[in-house]
Each structure stands twice: as C-alpha cells, then as structure tokens.
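Provided herewith is a single structure, encoded as structure tokens, for subsequent inquiry.
Heads up, one of the protein chains got dropped from this complex, but the rest are sitting where they should.
Chain IDs A, B, C and D follow the sequence of writing; residue 1 opens each chain.
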Amino acid sequence: MFFQQIVDGISSGAIYALLGLAIVMVHRGSGVANFAQGEMAMLAAYIAWQVNAWGAPWALAMLAAVGASFGIGMLVERLVARRAAQGSVLTVVIVTLGLFLVINQSAGYLWTFEIKDFRGIMPSGVWSVGGVAVSYDAMGVVGALVLCGVGLYLLLSRTRVGLAMRAATSNPESAALVGIRTSRVHMFSWGLAGSIGAVAGVMVAPRLFLEPSMMFGSLLFAFAAVTVGGLDSPLGAVIGGLLVGISENLAGTYVDFIGSDLKIAVPLLIIVLVLIVRPAGMFGNRSVTRA
Amino acid sequence: MSILSLRGVSAAYGPINVLHDVSLEVPARQAVVVLGANGAGKTTTLRSICGITNNRGSIVFDGAEISRMATADIVRRGVAHVPQGRGTFADLTVRENLDLGAYLRRDKAVRADIDRCFDLFPRLSERATQAAGSLSGGEQQMLAIARGLMLRPKLLVLDEPSLGLAPIIVRDLFDTLATLRSERELALLIVEQNADLALAMADHAYVLEAGSIVFGGPSEVVRQNDTLRRAYLGY
Amino acid sequence: MNMLSVEGVSLRFGGVLALDDVTFSVDDGSICGLIGPNGAGKTTLFNCITRLYDPDSGHIHFNGLDLLDRRAHEIPRHGVARTFQNLGFLPGETVLDNVLLGAHHRFRSRYLGALLRSVAHRREQRALTEDALTVLAGLNLLDLAYRPVGGLPYGTQKRVELARAVVGKPRLILLDEPANGLTHGEVDELGDVIRRFQAERDLTVVLVEHHMRLVMGVSDHIVALAMGRKIFDGTPAAAQSNAALSEAYFGTTA
Amino acid sequence: MTQTQAVPSSSLSSPLWITRARRLRWALAALLALIALLLPFGLQPYNVLRLTLVLIFGISIMGLNLLTGYAGQISLGHGAFFAVGAYVTAITCNEWSSPFAVALPASLVVTFVLGGLIGIPALRIRGVYLGVITLALAIIVPSLVKRFDSVTGGAQGLRVPQLQAPAWSGLGGDQWTYFVVLVVCVLVFLGARNLTHGHIGRAMVAVRENELAASANGVDVVQVKLVSFAVSAALAGLAGGLYAIVVGYVAPDSFTLLLSINLLAGMVVGGAGSIAGPLIGAVFIEYTPIVTSGFNQALGGMIYGLVIVVVMLLFPKGVVGLGELVAARLPWTRPDQGVRR
Partner (left out) sequence: GGRGSNDSSAIPGVTDSEIILGSSYPYSGPASAFGTIGKGIATYFDYLNAEKGGVKMGDGKTRKIKFISYDDSYAPEKQLANAQKLVEQDKVFATFAMFGTPTHLAAVDYLNAKKVPDVWVNSVSAQFSVESTKWPFTLAFPPTGQTEVDVLATYLGQTKPDAKIGLLFQNDDTGKGAVAQLEKNVAGTRMKLVAKESYEVTDPTVDSQVTNLVQSGADVIWMAVAPKQGAQAIKRSAELKFKGVRIISTTASSVAAVLTPAGLEASKGLISTAFTKDASDPKWASDPDVVEANRIIEKYGKGLKANDSLALTGINAAQIMERTLERMDEPTRDSLMKTVRTIDPPLQLPLVLPGVTVSTGPDKLLAVTILQVQQFDGAAWQSVGEPVSLDQ
C-alpha cells in the first residue's frame, strides 16, 4: 500500500510538474503567472481529440495539438498579455483569469461538458511489479515530464535564448538595449509554454478524463508545486510537483485527521513551511534588493 | 559624413512636450557632447535616438531612417546606449550582464573584450559572479558602461557616464573612450555634467536648454567662451 | 562633542569584506566628507547606521544612543535621516507625498486618529504639509509639488531626496552622492544649501561624494575608505595632499 | 535655490486644479449618496437585494483593496475571510441567538485576529508566492467548514434569521436591510478614505512600492503589513457577516474560489488603490454576469470572461485609472503644464 501510494503520488506529481514547467516557462520568459495555463492545456487535449475524431491517428493528432498550442500561446501573448502588462501584475493576473473563463466555457459550448473518450498513444493497461501497479498512461506522463524537463533545462541554462529570457524579464528596457527583441522573446516563451502545457494536456487526458474542467485541480497543485520549487526554476517545478503529489497522497492516507477530504491542505502546509525558510521557493532566484 | 543625424526631433511625455525641433549631427569617428542644465531634455534626446521615447522628426543612422524602428533593431544596426542611472540586469551576475552586452555578437573576440573590460574596471572582475543588483552604485555604473562596450557598436551613446564614479575611474574612462574612438573607429555621443572633462575629449558640443538646442559647434568654442559657459552651464 | 561615533564596524557579504573594522566619529554640528573609491563601503556604512544592514561586529552610537539596538524604522525618530544614492522614491506618487513620507515619524496620531480624522490628526497633517511645502520652496521645487516624482529629471529627483530627508527634522543627515546629475553651477548651489541647512537647522552632516570640489569645499573633516577599511581621517587640506588617497582615488599621480 | 525665501503662505495651498479635482470628487460622491438613498424606493425588492449585495461586495473589495491595492500584498483568497465572517455571524446568531449587533462585531473581531495571524508568514513571503498561499487558504476554508460540520452545518449549510424592519420605519424588510448595509458601507468607505489619505495610507503605499525606502523613512513595515492584513480581513469578515444576514443562508458553496476571484477582479477592474474603485468593481461583478448571460445564455460565462479581458486591456489601471486619465485632460482639472526647475 505504501509503495502503491508513492507510485500514485509520483504519477500525480508528474502531472503537476509538467503543467508547472509551462507555468515556469511563462514566468521566466515574461514575468507573468498564467492562471489560464491549465485551460490552455485542456484546450490542446480537445484539439487532439477533435483532430483524431476527424480521422487522424492519435500520434498525429497529439502532435498537431502541441503545434497548435505553440501558436495559441504566441497569440495570447501578442494580443492579450502584452497589453495587460501595461497595468500592474494584478492586471495580468486578472486577464489570465478572464482567459481561463473564456477557454473553459467555450470548450463546454463546443464539445459539451461530457467526458470525451480520449485514448492517446499510450496502450491501456498496467505494469505490475511486486504488487505495485503502474498504468502505461502514468508512465507516459512521467516520460513526457523527463523529456520536457531536460529539454527545458538545457534550453534555459545552455543557450542564448535562455539568457535572453532572463534578461527580458529582469529589465525589458535594458534587454532591448543589448539588442534582444523582447516581444519575440515573450512570444516565444508563451508559445513554448503553450506547447509544454499541451504535452501535459494530451498525456494526462486518458488519466484525468477529458472534459472542460479537466485541468482545474491540477492547476492548483501545479501552482503549489512551482511555488514550492520556485517560480523561475524548471528543476523546482519537477521536484515541487513530485513532492506535492507524494505528500498529498501519503498524508491523505496515513494522517487520520487529514483524511482525503483535507488532503488539499497538505500542499498548503508544505508551501508555507518552505516559503518561510526560502521565500522564493527551494530553487527560485531571490531577486536582490539592496539599498 | 555624419553617422547620426537628427532633424527636427520633438518628443513628449503624455501631453507635455519636452523636446522641440532638435537637430544635431554626430560625424563619423568623432565625439559629440550634449550639455545642459538638468531637465533640459538631454536624456530624452538620447532615449529618442534609441526609440525608447515616442518622438516625431527624422533620425538617420548610418544611412538608414531609424526613427520608427524598435529599440532592439536600432541596437542591431550598431548603436549602444548606456542609460542614465544603472539599467543593469539586477538579478543576473556581472558576467552574465557582460555576456548579454555581446548578445548580438558571434565573433571570437568576445572573451578578449571581456578581459579588456575587466582591465578597465578591475572591480568588475572581482565581482564577476555576484548579482549585479548587489553592486555598489559606482560598480553598477561601470558595469553598464562595460556592457555597452561589449556590443562593439558603431555609435556609443552614454548618458552621464561619470555618474557616481570615483575621479580616478572617470579619468581612466575618458582616456579609454578616446583610445577606443580611434582604435575601433567609434563615434561617441555623450551627455555629461562633468563639462570640463567632456569638452576636453569631444570634437563637437551642443547645448540644450528647455528642450531646444541653443548652441552647436566645435567644443573648443565652448571651452574658450566664458559667456557661453556661464549662460548655459553655470560656471 | 561626538554626535556620531562608529567603532570597529565590520560587515561581510559572502566573499566580500565590505566594511573592515571601521572607526571614526563626527562632531556635533560639523560636516564630514566620506570619500573613497567605488565599492569602498560608503553606502554600506550608511546602511549600517540606518539599520538596513546588520554589521557583523562593532558599535554605532548616535548622541549616546546605541543605534544597533534599534530597528530601521526607529532611526528617523531618533534624529537620523538619509538620502539614497540611487533614489528611494515612490515613483508614482507626487513630490509632496514623497517628501511627506520623510516626515512620517513626526506624525503623532496613529491608526485610530487617522481613521476618525481627529482634530489633532488634521492639525498635524496641515502643519506638516506646510512644513514640507516650505522645504520644497527652499529648494526651488514648489512648482513640482503635485507632479509625480517618477518623471522628473535625475538632478531634480536628487534634490527631492534632499527635501525628503530634511523634512524629518533630523539632527544628523547622511547624504549619499547628492550632487549626481547636477551641473557645475548647481553643484555650487548645492554646497550653499548644505551649509545653509547645516546652520539653520542645526544639522550634522555626513556627505558621501565623488565630486571633489563640493566635498573639499563644504567639509570640516574628511574620512576616506578603501576596500572597506579606513585609510584616511583628517582635514580636507591634508586629504588633498595625501599620497595614498591621491593614488587610489583622485588619480593625480603626484 | 540660493536664498531662503520667505514663502508667501498663499503659495502653500494646493493649486487650483487639485482643489477642483477634489471638489469634483466630493460632488460625485454626494450625487452617488443621493442616488443610493433614493434607489430602494424606486426598485423592486430583488433589485434592492442586488444593490445590497453590491454594497456587501463593495465592503469586502475595499478590504482587499487596502491590503492588495494600497499595501501591495497580493491576496488571491479573500473569499476565505468573507466565509469565516459569514459563518461567525451565522453561528452566533443560531447557536447563541445573539442579535446582529453582537454577531457582526464578532465576525469583525474574529477575522481581524485571523487576518493578523495569516499576515505573519506574509512578512517574509511576497508577490505571486503570497498569492498562491492565500489562494490555497480560500480552497481550504470550505473543506474545513465541511469537516467541522457539528458547528457549521457541513455541506448542508446554516440558516440565519433575516433582519426585520421595525414598524416605525414603514420600510420593507429588503429596504431596511439595504439601509443598514448602506450605513455600514458608508462608514467603511469613509474610514478607508481617512485611513488612506493621510500618513497611514502613504506608509501603506511605501510598503507596496519600496520596503527599504519605507523603513528608512520611519515606516514600521512589519506593523503596516500586519495591520493591513488584519483590517483587510476584518472588512471581508464584516461583509461576510452582512451577507449571512441578508441572504439568510450560508453554505460552503457560497464561498467557492469563484468568490475570491470575483473580489480580486472587482478590485482590479474598479481600480486598485483607489476609494471609488471597490464600489465600481462591486457593481461590475454583480451585474456583468447578469448582463452577459442575458445577452446569450449559452455563452454567458464565456462572454463574462471576455468582458473582463477586454476591460482590462482597455483600462489596464481600472475604471478609476481611466477616470484619472480623462481628468488629466479636462481643461478644468488638467495639471498645470508649465514646469519650472
């Protein structure tokens, strides 16, 4: 039971981490916390479903969704986020919450609120070892997480693009003054985040089941994860996600008072504790302020 | 031939006009200094050149009209701008700041240029891995200048480069600028309150007052002309 | 009498020893010029005095009061004000509001008084606003009182900083490069203003500046730091002829 | 700046455009007050109820505004304090059959203390990080309500006796309730205005803009943050208490995340860091969904989201920010252009 809960925790945590990577991507590239990220992932899953329903094989449909999401992400930055950034941080927060509503409700209108049959590329079934069952779906999510995580890490730490992103967030005006086309950088980060979110969406749909509110709960946990890990750290998102997933499951199972109805409180406690010690998360960059 | 020329440039913040019909020229490989009391519009002039401030009029750099271009594209044509009051990337290290200065460059000389910056400002090499935001005011100013040099621009625009720098550093800086000008065929456009030093180094000078150019000519003229100095520069 | 005495103050940031056993004192009513190369620790010393930083060791006394016992927000109340090298403003607020912030500790009424707009609160609000406007007028800034401070020229902002510090009625004022962004003429005027404030408001001044004409012109006494250590303590005249200082700082090869 | 000038005292008074802008604001407020007094007599009870809810949301948005708009501490979960306030009133009214005059202050006090406690971690945690913590709070409160169902009635909720109009007033129950809430609301807004228009408000803004500068100027940052949290929570709690009385029923489903989000949206749309903003925001969150779903029921929620996005894109600083832009261009209230050095 213990190991099963750990494994379950990892496979939930991988979902939060994957979505968390997308959140980190946007935050790092444009300094915005995108509360519509989960809905964009959900939309990607619907796109994949629709393309499949039109006759394309799943693999192609999912690729199409990931590609389309890159465009959607860029579009959202270009048309919405950029203008909102003229206000305060809160303006952007509200705008992404507005987008949340728009995407969520449109999906319900277009595809109804009923669950869609979403197969995806992973075979159905489980792999059991020593009494612990791991579904292929879950393995798919973990695999996608590893790929996206490593890719993102390399991109951010090993390439000029990564440096440009940090510069564009840290000081947009100076970034332009060293020749960085900040608006393209922002668009690229949103696009990339859209794609990572889309990977999350299409990989988790067989497990969470596709309906308009599919990603809502995961979004909350993903935010918990990136908060614990640090909003600008991909590694933080991964570790934070797994930590939240595992602790939530174990606490819900083993701590009597918590039980499953209060298990949502566990990530909160973790966040508060971690942040009190490290106010910018475990791996986050604490911005320097000196007099 | 001028590498930069402004013709009838005006600029405004909201409803308030702060530049009126400013025209000035920066000849190739020469140093031009812009002087004026505070609030005269010097910073605004420089920001207009780099497309940071909304402005009207014509700005031609290296044969191309740049007044409608985005900042990054102007920079890509070879203009480096060291803004007034820091403008460093506070969360990034000194080294990363310098790397970003060379963001547009692909050549092999980047390393050597970083070493050169460290020679000019030894302080920076001691602080290479420290976050720029934790530097002292003067150290940040050095970093901003060094970052501008890293671009290897055709035109280097400096907004009060001596701000917050120790006298010895200021002197070294101006020496280096003079060297670079001949060495790299660099043109310089400098706003500077330390008028003596700037005039000594510059070929041309402009004086701005309340958003208009009230004098333009060889810097020698300003140096020699006490009335002019007293009227506009207060000494 | 010593107004400010700094004894053996050290502070380290990771590998950087920003202050290394610094000791000096400032006489009541004098103007002390604090100079030194970039990164010498001048601002850091101000930060220790105003309790934004905690020194690792040492003592700082002001008028007999142990400042290290106090928290940052209590410092102005005890009579120490400062300006910031790179401006510490609320950029969206007006010049007047920013200056009034400097008088924050002079308000006697508290939350309840403000909530109910008590007579006492209104009276002091009026009085302090008048005070602030008077200080602004003295610095020729009255016209700008209702302009957001963010859009003002750099040199003007430095003067608003000065007004903000002065309106708190300090006994000791720490000025961090107040002449930045000023023209030659304005620098000279600033020297006069500093002296005038010092006399009229009975201030003690510590002035950090790289502008040598200003420092040497107004200071009664010079302290120089380099690499966190005190390297000179004496009169302006002695400073100008000090070889070590010349080499490390002025750059005039003797 | 050479000589000490004797300053003529006339030049120390505010410039004309400021005085005019101030008068304009008071005139608008007076007009609004007049309308607020007359409205319930011309409207049907359901509209009076909606207006009452607007006032209640206005109070809680004002609470959020003090904390987030003025002091800059992001709270994405103010619905939690609203819920606690509602339950405190509901429980005191039910269990101890205490009159509202006791129940409402109880809500105020409990949420004041709770807010202060929540403010403690906020001393270290900032920005979006703080936002996520408060968000989690808003998610947990309904779960806690369900968990402690012996006092809270669990998912079933609690009924609360509603206000009855005294006979002498000659008013309907809805009108009486409205006026009671109106009085509370006016007091809250006046208090908030007083608090924010003096040195306290300046201190809050200083904490928001630049903590270092704030404390160097004598602002006790810790105190300002804690007090802002406590007062802000207390106003949300007070609003929650009023809600319980007005609606006559509280349940965990009354206080979902949507409430917190609506409060925040109301604050930003109205204009963060302003006095009129919360009221405008309250009108927005109460009436926009009604209008949008009237427009097209199937897509009501979608249009509501779209309206939020569009409003924010058009006025990134909220409706009040737009008003200020307009005022800055009106000949009457335009700031003087001549700027001397």
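Convention: a residue touches a chain if its C-beta (ideal position, glycine included) is under 8 Å from a C-beta of that chain, and two chains touch if they have at least 3 such contacts.
In this text, all values refer to a predicted model and were calculated from it rather than measured experimentally.
Though it is not drawn, the left-out chain touches A, D in the full complex.
When the whole complex is considered, the residue among D:I139, D:V188, D:A216 or D:V309 that touches the unshown chain is D:I139. Set against the missing chain, the residues D:L66, D:V141 or D:A251 yield one that touches it, D:A251. Summary of contacts with the chain left out: across D:P15, D:P105 or D:G157, the touching residue is D:G157.
Checked against the full complex, the candidates D:L24, D:L49 or D:V222 give a single residue touching the omitted chain, namely D:L49. Screening A:V24, A:A61, A:A176 or A:L220 against the full complex identifies A:L220 as the residue touching the chain left out. Mapped onto chain A, the footprint of the missing chain covers residues 1, 4-5, 8-9, 11-12, 15-16, 101, 105, 108-109, 112-118, 124-126, 133, 135, 207-214, 216-218, 220-221, 248-249, 252-253, 259-261, 263-264.
Mapped onto chain D, the interface with the missing chain covers residues 44-47, 49-50, 53, 139, 143, 146, 149, 154-157, 159, 243, 246-254, 256-259, 289-290, 292-293, 297-298, 300-301, 304.
We adopt the following convention: only the chains that are shown with their structure count from here on.
Taking the mean of C-alpha positions as each chain's centre, the chain lying farthest from the centre of chain D is B.
With centres defined as mean CA coordinates, chain B is found 43 Å away from chain A. For this pair, chain B with chain D, the centres built from the Cα atoms lie 47 Å apart.
Computed centre separation for the pair chain C/chain D is 39 angstrom, with centres defined by C-alpha atoms. Touching two or more other chains at once are residues 212, 216, 339, 341 of chain D. For chain C, the set of residues touching two or more other chains reads 43, 50, 52, 84, 88, 153, 156.
Contacts from chain A toward chain B in the complex involve residues 160, 163-164, 166-167, 170-171, 173-183, 285, 287-290.
Those residues of chain B lying in contact with chain A across their complex are 50, 52, 70-73, 75-76, 80-81, 83, 87-92, 96, 99-101, 103-104, 131, 133-134, 147, 151.
Of all residues in chain C, those touching chain B in their complex are 13-14, 16, 36-40, 42-44, 85-87, 151-156, 177, 180-186, 188, 210, 212, 248-251.
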